[in-house]
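Only one protein chain is missing; all other protein chains are in place.
Chains here go by letter, A and B, matching the order in which they are written, and residues are numbered from 1 within each.
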Amino acid sequence: MAMVAGIGWFLVANTLTNLNARHIATGFGFLDREAGFGISEHLVPYLPSDSYFRAFEVGLLNTLEVAVIGIVLTTLLGLVMGIARLSHNWLVARLASAYVEAMRNVPVLLLLLFCYSLITVSLPLSRNAFNLFDCIFLSNRGLRVPAMIWDDSAVMVVSTLALAVAASFLVGVWARRRQEKTGRYFPVLWSSLGLIAGLPLIAFLATGAHLSFDVPHMAGFNFAGGSTVSPEFAALLLGLVVYTGAFIAEIVRSGILAVSYGQTEAALALGLSRMQVLRLVVLPQSLRVIIPPLTSQYLNLVKNSPLAVAIGFPDLVSVANTAINQTGQAVEGVSIIMGVYLAISLILSFLMNWYNKRVALRGGR
Amino acid sequence: MAESSLLENPSANGWLRGPVDWARKNLFSSPANSLLTIVALWGLWLAVPPAIQWGLIKATWIGDPAACRAAGGACWGLVTEKYRLILFGIYPYDEQWRPFLAVVLFIVMLATAANPRFWRPWLGWVLVAGLVVVSVLMWGGILGLPLVTNDRWGGLPLTLILSIFGIVLSFPLAVVLALGRRSQLPAVRAWCVVYIELWRGVPLISVLFMASIMFPLFMPEGVTIDKLLRAQLGIILFTAAYLAEIVRGGLQAIPRGQYEAADSIGLTYWQKMRLVILPQALRLVIPPLVGQFITTFKDTSLVIIIGLYDLLSSTKVALSDPQWRAFYVEGYVVAALIYFVFSYVMSQYSQYLERRLSAGARRR
Partner (left out) sequence: MPTDEIVISLKDVNKWYGTFHALRDINLDVRRGERVVVAGPSGSGKSTMIRCVNRLEEHQSGIILVNGTEVSNDVKAVEKVRRDVGMVFQQFNLFPHLTVLENLTLAPIWVKHMPKAEAADIAMKYLERVKIHEQAKKYPGQLSGGQQQRVAIARSLCMRPSIMLFDEPTSALDPEMIKEVLDVMVELAEEGMTMVCVTHEMGFARTVADKVVFMADGQVVEMNTPSELFGNPKEERTRQFLSQIIRH
């Protein structure tokens, strides 16, 4: 105990002396000062004249953007690959294992650098961009897509889409109630798809079949108009998703294998179809095996996202890094980084634990 | 018996009937399956022949970028030209036999440690001796070897140094933390939990940042530790948290009866741990420990961000040469292959160990 305290005091004393010697003020006062550096991608308005605090906010939002989109995509990829590895189709199973083995045995950073080079070196220059229908352009400056212009008609279409999503949710609830009462089954999936595709289409036609887009076009050496997915963002997302997906595939695979085949046999013997067996018997049981390791893979994805620094995507760590270099507030900068990641870790673990409790086996052995 | 069965009903077993039956069973068993197979084959057809064309047929094995561009294929000339830079970084050219020897020594050490026959107390000392020899080789300054300061170390030896020293030196710390987390003393337990969860909650890259910009602030006036040592320290502190959880898993797997038996014959806490519990627990945790080693091995590539020249960064340096920049695929493929070979061999090894351990458990 005394030793730990002694070491702690020694380190704090040294740090204070050193900071004094370098004329660096301690504390978070610097957050109010003008940042003075630009950030290439921001989800909220940002100018170099904004404060450091604002810069950190922008970085944090970028980190969260990558984390949320990355988690969704990597879950889908991992699910598909994990099931593919168990496929009866020999070729599909082999291809999926090859993917998993390749990804699990190389550093994620190498993957990121490779993806980044792929985009910036191998894709054509803006003026020779891959051109899809004259409105989507893929070049070494990233992906340029049309942006919707928010006129009345667009608002109508988008709000009916939201309405349709809500409606199909209600249909799901109603269908379940009705099945419980009468036993009759209602095709929820198809009717929901119909609603989601149909309602906005009706709205689109009703408002005069017209939506306006801001279509990108060449202006000088680069595109103008539309919205962009930057090479940095694309490379970071691609690398993280493809890398983490391999680990999730393994988790999904072992989760499904963990449910004994006797469960499937018993369900089949009762007359359930293959899809029903998967949905009603196997998946609910594998979920409780899958979720704890899945949580740590999600956390890994989030904790790998600061590798953005290596390819120049302005996430929280890279913003903090710039701020530290400018102000010398190393202790504060690093504490902010660590605090934010700890908070993300705790919140994500909490959410996943909560979900796990809901699916967990009650009274299990 | 088996043969006669086959004669009675030759359609019974497709596998022995030849490729057509095999394919029907494994590739075209249903319409959906056939569709999948066709899509997969189409994908392979799009990817594989051009890859072979590029990587082998049209490839240039020796030669400069101009020759490569003329041939239009892969430019393995990059590797023949730059392999010393990729493998050994900027270590003095004439002395590069030393890092080479260090790599060989590392591989010998790993192979020795991997063999269960050598899992004896002396193995630890052999490894420590090996690490000392590696250090002498790399540093020099004695035995007539010219001194090479560690700012010139790089490439594969640096990757191996960071990961192997990282795992070996974090191990004792990890054992202490794991024991502490299961301690009866609330204060000790709390400290260990905070340490472990803190490190596990933050990204390695932030730890490396901390090591590179905050460690100097912690030191008394006049004392400096160099960049490599700081990164190494960061890796050790970080890895220890993960290893501690692995060791804790092993401790938990030891049945209660073992603890009680040790207590009942009057062993003190440390005797009980050293003589009864740890020898059993550590054996159990070897497979996940190898897994952690693979992770650390891959994660050392992050030191690129604080400006050290490990295998990945030296590859990047080789590719930063403007005339070779277009051939990044070749460079990264080579680096990836080196990482892959090490990691793949180790992961196969850990799976082998796991089977061996579980077989041993069944036998008992």
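We adopt the following convention: a contact is a pair of C-beta atoms (placed from the backbone, for glycine too) under 8 Å apart; a residue touches a chain by one contact, two chains touch by 3 or more.
All values derive from a computational prediction rather than experimental measurement.
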item: Full-complex contact with the absent chain, from A:Ser40, A:Ser159 or A:Gln263; value: A:Gln263
item: Residue numbers in chain A that touch the chain omitted from display; value: 179-185, 260, 262-263, 265-273, 276, 280-281, 284-285, 288, 361-365
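The rule is simple: only the chains that are shown with their structure count from here on.
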item: Mean-CA-position distance for chain B and chain A (Å); value: 27
item: Chain A to chain B touching residues, read off their complex; value: 1, 4, 11, 14-15, 17-19, 21, 87-92, 95, 101-102, 104-110, 113-114, 117, 121-122, 303-307, 309-310, 317, 321, 324, 330-331, 334, 337-338, 341-342, 345-346
item: Chain B to chain A touching residues, read off their complex; value: 26-27, 29, 33, 36-37, 40-41, 44, 187, 191, 198, 200-206, 209-210, 213-214, 216-221, 294, 298-299, 301-302, 304-305, 312, 316, 319, 325-326, 328-329, 332, 335-336, 339-340, 343-344, 347
